[in-house]
Structure formats: C-alpha cells, structure tokens
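Worksheet: one structure, shown below.
Note that this complex is displayed minus one protein chain, with the remaining chains in position.
And then subunit A:
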Amino acid sequence: MLLLDGETLVHTSPTSCSKDDGTLYYTNRRILWIKHGAQTPSIVIQHEDFRLQQVSKADAKKVMLRISVMGPGQAPSDAPALTYTFAWKNANKEEALADRDKYVNELYKITPRKNAGGDAAPTGTSGTAAPSAAAVPNGSGKGAATMSSLHPEFAKVKIGTDPASAEDIKLRQDVLSKNADLAKLHRALVVSGLVSEEEFWSTRKHILETQAVQSQLRKGDSSTWLDLAPTTQDGGNFKYTITPNIAKRIFKEYPQVKRAYIDNVPHKIGEKQFWKRFLASRFFNRNRSTSAMKGNPDSIFDVCLRDEDSMLGDPDRFSSQFIMRLLDLSRTEEDSVETGNMPDFTMRPGRFSESLSLIRRFNHHSELVLQSAIGTKRKELSVSSATVDRELGRATMLPDLEQPRAEKRVKLNIQDQSRYLTSLVKGDVTMRSSDEDMLQQRSTFSINFDLSHPLSDCGNTQRTMAALTGSVRRVAFKSRPNRIKELNIPPSLSKAVEECYGAGTEMLRHLWAIMRLPMTPEKRQKADKITAAFDNVHKHIRSTITMANSAESKNANLGSTIEQMVQPVIDSLNAGKKEYERRVHGVNASS
C-alpha cells in the first residue's frame, strides 16, 4: 500500500465490505480499504470527509462498523451521501469487538462536532442508542445482504454537482425493494454502468414522489368496534385473551375502566384478577341476551356501569349551542309547523330502552373514531356565529334555483378557416385534378344504364378474396387472447426478450432526451457513451436469438419468432443512432 507523505499507519484489520474480503487501514490522514489481491485501495476516505459512524450492537451476530462520508462537492451541512459498512473477519467476537473499538475511538476524535445538529452526532462505542448496522432496511437477516448489494450502486452517485440526499437515496432504495422489475432494470442499466444513477431516476421522478408521499402517510387508529370474542376450550369453558394492546383499546373505549384500573391495580387487586372480574362483571356482559350470562354484581365494575349510563345518557354532554344546525334533528319540527307536514315520529330518543345503551355506545364509539380522524380541527368548527351562518347558507342554498349568471366567454376567433379545415385532410392537395380537367372529363362520361344483361366480369376474384382473407387472418391473430402462449416461448427466453426491450427503451429514452436539446460537449460525451452502449444491447439481442435457435420448444420456428420479436428494438436502436450521428455531423458541417 502506498502511503502519502507524512502519513503513518495506525490500525489495520481484515474486514469484508460489500461481500468482498479485504483489509481496512486507518492512517493519520485517511481511511482506506483494499480488496484482497488488489493493488490500489477501492475505498479512500479523507478524514475531512468523515461524518458519522455507526456500529452493530454488541450482541449482534456480526461485528460491523458503518462509516458515513460526504460525497464529492457536498456542502458540510448536507446529510452524508455515502456509507460504507465493514464487517470484521475475526471469528473471535471478543477480539473483533476490541479491534473495532480502536477504530471507533479514532473516528470519535475526528468526528465533526461544530455542526452536530443531531444527525451528525457521534455515537457511543456501545452502540445501544445508534441504530444497529445489522438491522438496516429490510431487516430479518436479509438486511445485511441487501444493504451490501445496494451500497456500491449508491457509491456511484457522483454525477453533476448535486448528489442525491440521504432521503432521496432512502426513497430510491425503498422503491427498488418494492418493485422487482424496476430493481432488475436498475441492476441491468445502472449497476452495469450504462446509465448513471441520476439519469435513471430523472425519468422516474413520479415514482419517487409517490413513494415519498406514501412513506409519510401515517396509519390512523383502527375504527373497528372492539369485540372481545372468547375461544372455546375443551370442556366448554371460554377463554379470553387480553393482550396489552387490547387492554389499551379497552381503556380508550371505556375511560371508566381505565379509572377503575388505576384506582385498584396493583395495590388492591392483581392485574390478572382485575381482568377476570372485568370479564365476569355485569358491566362487561350487560348487552348479552341470555339471562344466565348477565354477569355477577361486582363492586368495581358496577360503578362503571352507573358511570357509563350517566355519562352517555347525560343530555348536557353536548352543549346544544354547538350542534351544527344541519345535523340537529330537532330542527325538523319547524318544518311541520309552517308547512302543515306531519311531525316526524321516527326520531324519538329512548323509544327502545333495551337497546338504548348499545346505541349510545355505538355513538360513543363513532365519536371516538371521528375525533381521532379530525384531531385538532374540531375546534375550528365552532367559531363565530357569522361563519356558522355562512356555512349554513352555503349548505342550504340550491344552485338550481338561483338566477343563472352569464359566464364570461371569449369568442373563438379563427383567422383563416380554410387553413384550419384543410389541415385535417392528409395527402398532397396538389395531386387532385383541377376543375378544368374535371369539366373536360365530364363531357366524355357516359353511363350505360341498361343492366338487364348479367354481370359478365367481376374482376379478379381470386386476388380480392386472398387480400380479404389475409387481412382477416392478421386481425384474428392479433385479437387471439393467448397467441403468446401458442408461440410456446420458454420463460427464460421471454425474460431475455423483455430485458432486450427494457435496456433498449431505457437507453433510447436517454439518447432522445439528450438530442432534444442543443448539443453541448458534455451532452455529446454522454450521448457517445450511450450509443456505444448500444453494442451491449445488440450483443444481448444476438445471444437471445442464439439461445432461441438452440432452445427446445414445440414451436419449430422459435428462432425466427424471437428474431421477429426483437427486430423492433434493433430498428429503434439503429434509428436512434443514425439520427444522432446525422445531427452530430450536421453540427460539424455547419460550424
């Protein structure tokens, strides 16, 4: 390894990075990692670029160290763009941990602190607070593998002056992990270096935006009615399971139970006892129809029962002043007085006393669900009486009954109508014979209207029918739903054809995007790179065809079928390349 002037080696450790084995070096100026057998380091981090370190937990399976560094051209305040993860090769975990701590301590010294705005804060050696490196995105053991396979790609984010932020990278990672096809394309194009990371995403901004929105959506509370269903056990006994989660929901639904819990557990009765009594109580079983299941009187929960009745049955629970008049059913009484309609007798509160408490509880539940959805907005509803009136006016106004207001219209002022209309006809207008020609022709036009003789000659029937049936055959072939299946293409081949299309389309997209704008030297360089990469696609196409020719299939013409299938890609690639070359030469000739 070559050290720079004045550079001294501090630590070395055999580690692996991105599944490759190598050695990690720490010098007084740089952090280096050299792959086994390589002459030059594949990772070089200047101390100035180092931003943040993260370590795996002490009890994690592997001893790992993750280093986040600034990307080239990145401002110090930005989130670090590149991360490298090193795993210690030493099988002795104690030794490996001790060895890693040496690096951790060194790195701690060089961690930038001035702008420690939270995200750049150094993490302790124990790593308890830091997210463990092993538990990165996909979790469950696979995490480390996906991480190491994704990271070298992100290390390539070096184009332009605007490297992707950490959030962007996270988004991209999420999108790729969710979309297998896209990930495949990404691997085929970006990882193989055909298209740069930025270019790849530049045409897929909408996917990232959707992902960004989705990732920010928070799931609301479940709106389902809490229904404790017992499981039947051997011997006809019921068994209820109350998990902490269910307990939380019970507390939310019934604040009086929560109060009882706080008052009694654990100083008066144990938690288990509390729930047992809850499930046996009259309060819990109050809506069961069979009298045998009515539950036992219980000093704790009978209070709850009273509380509930008095709370839900309290007419003053809502101050009627703030009920929206549109929802206030008692307002309909006014209708019957003035118009002579029969008073509404369907809405009489408390008519069915046996179901009253259930109805109240349903309503209470709905209220809770609505509240959790509306949240704080609820307060805004009951503001000044002026706004209430305005809202009411808006809700009760029938637009159909209002005086129609004339819309402001601008007259479509077409200057040259004939130009407007003739443009709709395709074909060369000058081809049409002039009026004089027509007049001349008409003098010679004569018709024999005696059609009593049979039709002697009906043209070339063979030819007409051949053309017609040929056309029908083409239509029939196109509209047959499983014609692809009829071709008997092996899955591996159809996948290869798909890849040809994917790669070809992507590259052509970038090429045409570049060509649409005026050519600059950088653009030309990029376009040259892309057109050069066409050869790879052609190669892939050729190998696909070769594969088709040697493949075993019921389709005897598989080779030519596949050839036909990939021909459009070849044509498009050639057309793109030809056009690009034409433009480049055109530019050369004019300048």
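Just so it is clear, a contact is a pair of C-beta atoms (placed from the backbone, for glycine too) under 8 Å apart; a residue touches a chain by one contact, two chains touch by 3 or more; residues count from 1.
By our rule, contacts and distances are computed from a predicted model.
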Listed names "NEDD8-activating enzyme E1 regulatory subunit", "General transcription and DNA repair factor IIH subunit TFB4", "Trm112p-domain-containing protein" or "Cytoplasmic tRNA 2-thiolation protein 2", matching UniProt entry of the absent chain: "General transcription and DNA repair factor IIH subunit TFB4"
Full-complex contact with the absent chain, from A:K178, A:R351 or A:R474: A:R474
Per the touch definition above, residue among A:Q216, A:T339, A:N413 or A:S550 touching the missing chain: A:N413
Touching the absent chain when the full complex is considered, from A:T241, A:T387 or A:N460: A:N460
Positions on subunit A contacted by the hidden chain, ascending: 412-416, 418-427, 429, 431-433, 435, 438-439, 441-442, 444-445, 447-449, 451, 455, 457-461, 463-465, 467-469, 471-472, 474-476, 479, 517-518
